[in-house]
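For this depiction, one protein chain was excluded, whereas all remaining protein chains were kept in their positions.
Order of writing sets the chain letters: A, B and C. Residues in each chain are counted from 1.
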């Protein structure tokens, strides 16, 4: 048994994509070491230590050399893993003067919080890549299927016709919205932490703020106005944005699962070599969509944990800070995995336009009843039209007629609409409203880049 | 028994401030009517109905005339309250042609979603006012108490000295960060909803997008690229931001409660006429802070509900949409109530600087041991200095000495630090690092307005 | 605007059934008054006050006479509504000596906690009635449809045949399990609260425990070993059990929604006068199931809130107790509403056995491929059989054959299975395993009553 970060029996499903590696045990330790190294470099920049000392510290900061399991166990004595990490780091540096500079000015939480921000910064790269790629795939579907007719469904009942392009455009805008927000957080809200034991940077004397600025530059993270040891708005915002991304992904994936049902059959996942059932050869399980739903579904509980842990006492908290560590990495991992699955799913989606059309025709035109009513309203009044059309819909099952024939068979209707007109009105392609215009502007705005409404 | 929105036995505590009224039953119905009215106005602007018809519809849209309880009960037949609302509205309009224009083009969810956005827009006004006022109060405390020494506490143990100003500045930045985000959502992400049954605006023919634009302008909400019936990123983002605000408020309120403990006694809530105990006359309960914590604590679960409900099927969902209604209003209400309580709490906070100082002296200078070690390190080496100082700290309880005397009594220490120097080093006012500079730049950036890092 | 408890625009959907009335504002106040009355009666039983005084107090305890809204507002001054309630109660009693006995011995939390337990006790009655009635309806469906063949579905793909009876039996056992647990909590874990300010019952002198026992008897609630002001295991257990009931209900309701899809059409909700769409006459929306899902979906977040609030400080908490009030009632209400909807849904469910059968035949027998493999395995080896059958399944789409013909057309298969045997093996009615036996024992154990495994 050893550290987290790959290798478990569920990881192929629940830890897909590039995020898992960025939140692994090794990645956390590497981030902590990068922080210690950057702190020394920052102090070298401000002139408080020799460049050679910073270099020596940087050279000692190798995650590979550390026994992470021992470090984790030793964390129990002091309440966090930074203390034993620094002990190991100090021991690795021969020169006592240099060793004495390790971690100077910082408290353990400075290192761990900054490491968490680094972990998030690194994990969001593959996460956003997968999320945007999934949105790209949705955009391509929207573009390719502007004219692919299908039933729009509300409460899982067929309602009015749409195009698959419109549905895919809706997937795209939701995924894009969540990616835009995550990207903004990555750029502006992931900040270094440096305050010393109580946020004053007392042990750095006069140079505290200068070191803080240099430290942020070293790591490419934002510089906070103050130490945020007990102000967890950054963590909460990241959590919220990840929760929104999970919701957007889950929505798309569930749509795919529903469209792939045996009785619906409008889409299939086409990834080679996946989804077959060993004992049920006819099944084509939508594994990618199912896995995306599974990963996304974990998010709300993890977000709730992180938000609940925001209530942190005084200068540094008594438990709620430690409570963040696991959900922080888990949330990144599960949303990253969901994004990776959805990218796979949408990138290989097989669309059965003929099945979409035949499903749309299942109700024999009843979906267009509203349109017939509207066409009759000028002559018969809205209420009168409504009643007549509704009566015709009841004839369909009762008299075994098609809706077209049921309409034509009623003289009050036939007086106003001849058979050709009825056929025209029952053609779903003619009742799509602004579907195409919506797709057009959604794709157009996307090309202009993020930030468009 | 009648509708929600004030009047319950818990409302004085859990529904404080101006938000509760904006999320009441009446407010929801008023918002729905405003939406129907705006839709008619928008269609009048695009020329599809006569201005007089829009005016007649607007005149009929009076929440006061509706029996909300009946409307609510009737909602059970169709699954939402808009159908009976429109029935009532239609009945209230004499002219059948005009009545026939009510709700045209929209589906029930268009009305309810837009109403929800209106409700949020209106509720965020008092919420942000209270939140910013609480931040203002924190800023005033930060400014007034730059020099007020107190113990910084980590894990609820005294650690290093800080100033109360620095603590209040941290409160301020957390509250501001959450307010900035909520304000941005209010301005850019609260959008009208208009798509018709399946998002195509089919029944509006060619004019769909024009009506959508006019509709957004009528209501002062953003215009979405597409219908977002099943894309709940807007709801999720709002929920996340409210959850973050709750966390920021809860943190400040818990600090106040802890500082107000009988044994700590560093602050008291000074609101006249509140907090006394009828049977325990010595008690000064920090009611405002306690109530703020209570209200904030409900948020994470409500956020989780809203995020979980984002997974909505196809064009309009089968349950998850309805599941939003209560937590949407409840989350606004409880965060609004928390903000109102915190404003009250901080606005009347009595700070006992003398008690802060005497608590800081409780450990007889032990808090400054780090500083002594640092001062001795050049002469004795870091490790040697550390061991000597630690030994001196053990003398304090063992030998019944003050830390000052324990230090002076050790010749190895006295050789390097005379009594005056020890006194100087043990003065907490001299070991505040960048505390003042941090306060300065936090207040300075605040004056420049939101958006500063 | 006035108090909670009926009348809102969403209540027809989100507050269905008998629970809403039991958790209304009036119900809470009534419960508090019942508690004050019972406390006086208990003290009369132990001889510390005159029976006449207890009677006078009981007579004054009328919720109707109280202005709940004012009481709620006044709660803000002391942090809970019991103080103003007692003030009103005292004022309503002419005799000062008697008035002085009101609330004696108790702290506000004693009254409110005991009222909460009463509210839960009363609310669980209609909730359990609806839940058990829903299970009864599921049992009737299980019994009636033992032989109704349908496709079993996994990952929303058809897998192997089942009977609708087996599916309904699974619904029944889940609903029963959740009802059994709720009933056990109702009987054994809902307890009175009586401890005075810090749990010692100091102001009751020697008679504390005797009054506690009498108080529990008066109210028909359990007697706790100790005051549980800050031990919220009872609240947490109730919350957990309600969350489980919500999950069980949500599962059944979602199954109904899926079976009612336009393309599946195996069940319909048959409640008269509900589910029609005014503009889409062909739609039969499964309103009851959709509403049940909506109500159930709120539960996990509310449970999380109540569990998070269990961490209550010292003898009585600073916020987390107040944080319970809303989710406590909301959780009862939403699960009660879900149960009422499900009872309605299952009680009126129309089952289309023919559609179930035709859907089962959609894959032309492919669902039974496993059975063919098993039949061929003795002759051809498992692997050989598997490969042959899989090849035959691929012939179905490729060669446009039925599975039956595809099997018969392969000589290696025909050598071992003749046409009749193939027909027999492809008959889903012959491949139901223990379905009937499972139904039998589930119904049998149910008759024996709760507690069976």
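The working rule: a contact is a pair of C-beta atoms (placed from the backbone, for glycine too) under 8 Å apart; a residue touches a chain by one contact, two chains touch by 3 or more.
As the structure is a prediction and not an experimental result, all values here were calculated from the model.
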| query | Since one chain is left out of the picture, which of the remaining chains does it touch in the full complex? | reply | A, B, C
| said: From the list A:29, A:185 or A:388, pick the residue that touches the absent chain. | reply: A:29
| remark: Across B:98, B:160 or B:295, the one contacting the chain not displayed is B:160
| request: Spell out the interface residues on chain B facing the chain that's missing from view. | output: 151, 153-160, 257-258, 260-264, 277, 279-286, 290, 300-301, 304, 308, 359, 362-363, 366-367, 369-370, 373, 389-390, 393
| On chain C, what residues meet the omitted chain? | 79, 96, 100, 107, 152-156, 159-162, 166-167, 169-170, 173-174, 177-178, 181, 188, 191, 196-205, 208-209, 222-228, 230-234, 236-237, 239-241, 243-244, 246-248, 250-251, 254-255, 258, 293, 296-297, 299-301, 303-305, 307-308, 310-318, 370-371, 374, 377, 381-383, 431-435, 437-438, 441-442, 445, 452-453
| Interface with the unshown chain - residue positions in chain A | 1-14, 16, 21, 24-26, 28-29, 32, 68-69, 71-81, 83, 85, 107, 197, 253-254, 257, 273-280, 285-287, 289-295, 297-298, 300-305, 308-309, 318-323, 325-327, 330, 334
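One rule holds in what follows: only the chains that are shown with their structure count from here on.
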| query | If you take the chains that touch chain B and keep only those that also touch chain C, what is left? | reply | A
| Centre to centre, by mean C-alpha position, how many angstrom separate chain A and chain B? | 24
| note | The positions of chain C in contact with two or more other chains are 257, 277, 279-280, 285-286, 290, 300-301, 304, 308
